[in-house]
Every structure is written in C-alpha cells, then in structure tokens.
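The next block holds one structure in the form of structure tokens; read it before the comments.
Every protein chain except one is present and positioned as in the full complex.
Per-chain residue numbering starts at 1, and chain names A, B and C are given in the order in which the chains are listed.
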Amino acid sequence: MIKAGIIGATGYAGLEITRLLLGHPKAEITAVSSVSFTGSKLQEVYPSMRGIFEMTLQDDRAVIEKSDVVFASLPHGLSEGIAAECYDSGKLFIDMGADFRLKNEDDYKQWYDGAYQSKKLHEEAVYGLPELFRERISGAKIIANPGCYPTSVALGLAPLLKANAIDLRNIIIDSKSGVTGAGRTLSQNTHFPDCNEAFAPYKVAVHRHTPEMEQTLSEISGEKVTVTFVPHLLPINRGILSTVYTIPHDKLSAEELYEKFSAFYNMDKFVRILPLGETANLKNVKYSNYCDISLHLDERCGRVIIVSAIDNMVKGAAGQAVQNMNVACGFEEDLGLLLIPPAF
Amino acid sequence: MIKAGIIGATGYAGLEITRLLLGHPKAEITAVSSVSFTGSKLQEVYPSMRGIFEMTLQDDRAVIEKSDVVFASLPHGLSEGIAAECYDSGKLFIDMGADFRLKNEDDYKQWYDGAYQSKKLHEEAVYGLPELFRERISGAKIIANPGCYPTSVALGLAPLLKANAIDLRNIIIDSKSGVTGAGRTLSQNTHFPDCNEAFAPYKVAVHRHTPEMEQTLSEISGEKVTVTFVPHLLPINRGILSTVYTIPHDKLSAEELYEKFSAFYNMDKFVRILPLGETANLKNVKYSNYCDISLHLDERCGRVIIVSAIDNMVKGAAGQAVQNMNVACGFEEDLGLLLIPPAF
Amino acid sequence: MIKAGIIGATGYAGLEITRLLLGHPKAEITAVSSVSFTGSKLQEVYPSMRGIFEMTLQDDRAVIEKSDVVFASLPHGLSEGIAAECYDSGKLFIDMGADFRLKNEDDYKQWYDGAYQSKKLHEEAVYGLPELFRERISGAKIIANPGCYPTSVALGLAPLLKANAIDLRNIIIDSKSGVTGAGRTLSQNTHFPDCNEAFAPYKVAVHRHTPEMEQTLSEISGEKVTVTFVPHLLPINRGILSTVYTIPHDKLSAEELYEKFSAFYNMDKFVRILPLGETANLKNVKYSNYCDISLHLDERCGRVIIVSAIDNMVKGAAGQAVQNMNVACGFEEDLGLLLIPPAF
Partner (left out) sequence: MIKAGIIGATGYAGLEITRLLLGHPKAEITAVSSVSFTGSKLQEVYPSMRGIFEMTLQDDRAVIEKSDVVFASLPHGLSEGIAAECYDSGKLFIDMGADFRLKNEDDYKQWYDGAYQSKKLHEEAVYGLPELFRERISGAKIIANPGCYPTSVALGLAPLLKANAIDLRNIIIDSKSGVTGAGRTLSQNTHFPDCNEAFAPYKVAVHRHTPEMEQTLSEISGEKVTVTFVPHLLPINRGILSTVYTIPHDKLSAEELYEKFSAFYNMDKFVRILPLGETANLKNVKYSNYCDISLHLDERCGRVIIVSAIDNMVKGAAGQAVQNMNVACGFEEDLGLLLIPPAF
C-alpha cells in the first residue's frame, strides 16, 4: 500500500480525492491537511464522511512527512514550495493547482501574474493528461494535474490535431461548467438564489485555462494553436461539457471521423467515443472518470463539431489525479477508478 | 378594448399569452381553445389561474368568431387553415408556430417536410420581429411570430450585419435554452430525473430554426448568410442565451462596438445593450420582454463575441406576440409588457 | 401619488418591494437606501433593473425625508430608531423586519435577545396581516409586516381557531422554504453546490418565528396556543409551503371543512381555498400575492391537515407590505398586486 497525503483536503477537490483514495486498493491515506480547519476532524467539515473517514486535519508539513505521494489542492502560487520539499525527499507530488501546468514562464506571468521560483522543478514537472502523455508520467516525480476545461478540450481535439486535419486558427470552444468548478469559497454569483435558474458566460475570452489549452494543443499538433474560449456557469453541481467548433482541411465523412477518434483512443478505457447519432451528455459521465465524446458534422457550413463531456471533479480533477498516481507508480491505470456513472 | 382569442391556450406559449393579455390595458380575452381540454375550464388545467381567469376552453371556431385578433399556438402545419379564416373575415392573425416564418417554400419543404396551401397568405404574412421590421408589421393582417432562438440571434447580430462589419461565412451560434422551450408535451429527456443535473446539445447543426435565422440575417445584410447553429438544453425553466462568435472585417474597439449597438437600438425599449465589462445573464431577463446583449472581444484571435439573453416564453414567444399586436394595431409598443425581471 | 421610500433596498426583500412599487398606480418611489452600496445606482447591484429603475442609493435619512411611507428591510434591532423618526414626522412606517412583530417584550428578549426602547411605539404598532387584522391596519402609522412562515401558518389555521374547532395543544407545523428566505447574505449552506440537490430541516423547534405564530394564533383563538414548528430549506428560489397537522374537537367532513374556510375568506381576494381533491403547490403561487390553501382529512387517525402555500418574497414579505400600505392609506387592497403566477 502506498501512503497518500492530501494537502487542502477540505476544498472540493481535496474532499473528492479523499473519497476516491478511500476506494483505492493500493493506496491508504496517511494524513490530510487544511489551513482553515487544522485540528478539526474531516467529518466535522463534511458530515458525509461520518463513520467512514474521521481523520484529524493536520498541517502541510505533517502530510509531507507521512506520505509517499502528496496531492495538493491549493490556490496558485502555493504549490511550488511544497513541490520542492516533496522532490527533495523523493516523494511523488501531484499538483491539482495551476503552478506547474504552463511550461512557458512568460505565459504564467501574463495569465497568473506570478513567477517561477525554481526552473529545475518546472523542468521536472510533467503535464498529467495520461491519454496523451502517458509515457512521460510513468516515473515522474512532479505531476501537474490538468485544469478541468483543458482536459475536456484536449481530449476532444487531440485526434484531429494529431492527424493535422483541421485549421489551427479556427477553433472555437464554448464550455459549460457545473458550480463545483468554482470551489467551496463563497461568492455572490454562486449564492443559490443568484445562481439557480440563472445562466451566463464569464471571463469571456480571458479565462486562465486558455494558455494551458493552447500549450497542449500546440504540442499535439506540432504548430502554434490559438483558440477562442468562452466558459459558462451551469446551475448544476458537476460536469463540464465543451462544444468545440472546427474547420477540417478536407471534407471528412462522419464515419471517417468516428474511425479516427475510435482508433486514437483504442487503448483508453476512460474515453468513450459515442456512436454516430448519439450526443454527449453530462448525466452519463457524472461521478465517473469517463470522458464522453460525440462527433457531429455541419455539412452545410463545412464544420466538424466535437462535444466532450466529463465530470469536472473526477476526470477534471481528483479522478485524473488518481489516474496519474497509478501511471506514475506503475499500477494498473484504472485502479480505484471503476466508478459507474449513476445516470440519475 | 380589442377582442383577443387564443387557440391552443393550454400549451405553455398559450398560457403565457393568456397571462400577458390579462394585464393588457387595451385587450380583453374573449375566447380560448384547446384540442385536448375542450369543455374544461382553464384553472382545471392550470390551477395557477384559479380565481384569476376561469374561462371555459372552447373549439377553434368559437375563438375565431369572437375575436378581433387571434393568437395561435399550434404544431406546424395546423395554422394555415386558421390564418385563411381569419384573413377572410378581416381579423388579425398572429401565429406562434412555424407555418409562416419561412418565405421560401423550398426551405419549408426541406426543414419541415410540408407544403404551402395558399401562396397569397404567405405573401401577406410578415415576420414579426418589431425591432427589425416594425414598419411592415404596422397594419399587417398575418404575423409570423419568430422562433425563440432566431429572436435571440437576430437581435444579437443585426447591428453588425447592417453595418456589413463581419464575415458572413464565419458565424457560429452556440445557444442554450430552458426546458419550457420544449413545451408541455412529455418526453424522456424532459422527465425531471433525466433532465435535472444533466446538460447536452441536441439536433446539432440540424435544428429547424437554422433556416429562419439565415433568412433574417440574410435579409438584414443583403447577402446570403449561413450559420452553424447548435442548441443545448439547460436544466432551468426559462430563458435562451446565445453565444455568437463572429469575425469582423476590420478591427473594432470595444467602445466602437458598444456605440454601434447602442445607436442601432437607440429607440428600442426592450433591447438593453449592457455596459462593457458586464455579461448578459438569463436571471436578469426572465419573466420579462427584455433582450440583454453583452459585447466582448477576443483580441488574441480577432473575434467579436456577442451574448444575447431573452426569456424564451416572453420575448421568445408570448411577449413578442403581444408586442406584434401592439405594433399592428397602432398601440404603444410596450403596452402590457412592462414586466420587471424579478432577478431571483 | 404617495411618495414611497425603501430602506435596505439592495436586500432581496428591498429589491422585491422596489419591483412591486414600480407597478403600483398610486405610489412612486422617491428614494432608496443601502448601507453597503450607498452612492451606487441600483442597476449596478441588480442588473435586472437596468433601464427600468436606475436610482442612486442614498442613506436612510434621505429616504425618511423624501417619503410619505417608509419601508424598511433591516436586520432586527435596527428598525426601532427609524420608526421613531417616521412616527414623529407623521410618516407611515412599514417594517419588514422583526422589531415590532412581538407584542410581549419578554418574548422578544427570549427569542431575539433584545429590548424595546420605546413602549409607546410598540403600542402604536399593528401586526400587518390584512386578512386577519384589516381594521387595525387601516389608519395605522407603524406596521409590523409579518414573517414569511407565520403568514402561511396563520392564514392556514385561522378559520379553525376562530371556530374553536381544534385541539390547541396538538398543532404541528412542518414548513419548507425556498432559499431567498435566507436573504442575499452569503453562507455555506446557501452556497450552490452545498444547497442544490440537498434538503434538511434547520433550527428544529427553535426558530424565531415560533413565538410570532403563537402570538397570532392565540389572539385568533382567544386562548394560549403552542405549536411545534420545524422549518426546512428547499433547493428552489421562492415559496413557503406549510403542512399543518391538527386534531379537530369533533369530526368534520371534508365538505364542512371546505365550507368553513371558504366562508372565512369569502372577501379575501388573495386567499384561494382549493377545491377538495386538489393540493396546494408552490408553482401555482410563485411571483404572486396569493396564498393557496388545500384541505385534507386523515380519517384513519382523526386529523385535519392543512397545506398552505405562498411566495415567501411576495405574500410572505414585499407583497404583503404593499397590501398593508394599501389598507393603511385607504387604497383598494389589491392595487399593484394583480400579479399572475406564471405556473412555470
């Protein structure tokens, strides 16, 4: 059993990774921490955990000391120091935050207004999207767990980019996210009566996940990709659905499209390419690690439309983090992740 | 007082127009009909109406006879006959359905699989989007009330098309609609547990509102416009929000964009151009006749993004129908429509 | 036109009273205030108001000076001073808060941990539930607008208590409220992901509305009434539904029950006694000033069950405040309150 610790266990992503690790056959949680609730027990913050996991919340240091693998779910800027400690003591560090996602420090400066303290750590870090970068993750010591939006988008576009099949200057991504994506922190626009029966985009074309998407898409395609990205807040708890509009270089039939995607994800258990005629729906992936992708043609306008759906807390956060741990540690990739979406 | 009758009063749009007309200072409802509930009283179908409006549901003929203006909310194909009767007896006919929306019969054949019985009636019919076609509506005898999606889209794009400011081959419309848009008829995907906490597109790039949008946009621009249109089903009751992606011919500043829209809708009470920096949200228009439009630039990709929000049952259906009646009858355009969105 | 001012206009109840007064034919809003947003315009806090009512938020003093009738929506303890100022200058004061609801200062001390500063003001104040105390409200200068739960409960029980028909020691009230009842202030349990798809009671048998209910019920019955009251938080925006369990002294038929209630509310436009066999539902009263009451017998156990449904923001707050103004000022009672519930 690998010893796992969770820093920031009382945030939504932290609780979710706790929940998943409790069902993992080769991991045991040895420590959890929280800045706001140090000294409390987890079930005092989340009564759902009563009788299941009643560990006392400690400080970050305790978590690092007691664990072989450390998951951190922290606001950006706070992970780098913890990563350094883990790295120095030979532990695996999986960062749920944004600190290690961007390879180019200028991008980080521009979008996050921060700086890198240790270039070496950033060189060591790998971007943990297993379906696309599995080889690098195996054996890695610092893993940047991808953002939720970029996960849905990269999985939806990779087969077309790899095949050099679409116009790299004409990618439009219209995403919709459940409210857990905004985390546990209170805000007016996530106050129930302000959020329920409401719907709107936010951070139109200026969301911080944009450079992360472009980095991944550019790497896959081998050329610079720019995207227009508009996220929206959906009044539901879980899920991200991205509707992606592209223009293929050459006309593709629906069947060719389906074949291309199916072949690309042939070995990937967590990506489900839906049969032609079906449409990805958040209800079919919620509470699971699946990414459902449906494929559509707008024959009149010559566009290919890809719809990609994930649970933002699982494949978009905690589930992918566990998947990364599995890959990095040489476990079977789906250990602890055989979660069946409940449909309703 | 003008005598108003409602055919199909027990559908969602029919009930909504009933509700609005009850508050109209120059109209009185003289008859209502329903195929499924003839002989019942309205409050037996909608207990919300108890003590407010308890009229007995009659057949269509009674409605036509007793009314000066007839609103019909029917499945497509059923309005043309009623229109003929109204026209012959000099009554105003306002069709909430699709029968008179498309000018080109070939489009109707292709998308609705139907045929026009009377070319004359179709020539008489005007497309009732008052902000764009006010002059034609004044004095009209047959008015095609626009579809909900096309209303949100046409209002969002008209200023740019009129100014010949955008690429007509690169318009992408990603719309999201509340469930009342699907009407009162039961279906599996609007069954509460299948619909709640779910989200998906439907009829991707093949929705029947596409040719209606293109017809209006082409007319405004003077050139043929084609659009990629993808609607999604939102698990809320009311509202349509369309996120529209365009490419301007020349670079536009945000301020220029704002000026263009403000000037275009200068005289239109029901269109609110939001200050730069704000974002249209369904909660600010629900239960009202407003269309909120917010304007955004993706400077990195050279795109202009327009977000247009309406209540699908009001500005997208019954409210616009009343607005059309007001214009056609020479009433003040906002009579009976001073509905303040309740915010929560 | 009477000049109306609103203190606390940016809270939910404050905004709702603003919305209602804008449609009132004999009132005009002359000033609005807000502690948090003084100097801002209302549409900056509530974009729903853009183009409709863009008044600048002032301080409380300005509101008192400019108004004939002052509505205050404040946390308890803050209304008494404002009431004194209004009273001294001959203005009508309608308090949406709790300061004047309890006649017995001991009750106020026990449940609100506060004291009365001026006994005279409290003697002047009348409890503003028009259906039950209309005569007193007419001509009053200080009106305590009832709590939302007590409104639903008092209307549901009054006919039985007046007729001395039920056991006063065996009244159980199980109420469920939408989240707007908790107001605009942020809290963890009204954070969308914590509140959505959740349901629980709160303040079980210790809610502050309990003594207010008992005061009204005792006054109607002429004897001391105690009740068990348990409120629950419903994951919807609007509405309070109270299910009230009673034991009749003598067996009552359903028809007798219906007759008793219908006769009692014969003259009350806003109370709808549903036909036997129907059940009160929040959807039929939301966004309106109606109170729907349905009557049920548990013949096996000898109980009478009353279900009472209101919109907590309208009949449970702002609508009732306007109704009180109408009664106090000698206007027709339903002026500005002809709001038709939209059903969906």
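Criterion: contacts are C-beta pairs under 8 Å (C-beta built on N, C-alpha and C of every residue); 3 or more make two chains touch, one makes a residue touch a chain.
If you're wondering where the values come from, they're calculated on a predicted model, not measured in any experiment.
When you scan C:145, C:190 or C:237 for touch with the missing chain, the hit is C:237.
The chain omitted from view is touched by exactly one of C:4, C:83, C:307 or C:322, namely C:307. Touching residues on subunit A toward the chain that is not drawn are 12, 15-16, 19, 22-23, 46-53, 180, 197, 237-238, 269, 272, 274, 278, 281, 283-285, 287-288, 290, 292, 313, 338, 340-344. Contact between subunit B and the absent chain runs through residues 12, 178-180, 184, 186-188, 190-193, 195-197, 235-237.
Contacts to the hidden chain, counted on subunit C, fall at residues 169-170, 172, 174, 176, 193-194, 196-202, 204-205, 210, 226-228, 230, 232, 234-239, 241, 243, 245, 279-283, 286, 296-301, 303, 305, 307, 309, 344.
Criterion: only the chains that are shown with their structure count from here on.
In a homomeric contact, the two copies may use the same or different surfaces; for subunit B and subunit C, over half of the interface residue numbers are shared, pointing to the same surface.
Comparing per-chain C-alpha centres with the mean over every protein C-alpha atom, the closest match is chain B.
Averaged C-alpha coordinates give centres for subunit A and subunit C that are 46 Å from one another. Centroid to centroid, with C-alpha atoms defining each point, subunit A and subunit B lie 39 Å apart.
Rounded to a whole number, the gap between the C-alpha centres of subunit B and subunit C is 36 angstrom.
Contact of a single residue of subunit C with at least two other chains is seen at positions 12, 180, 197, 237.
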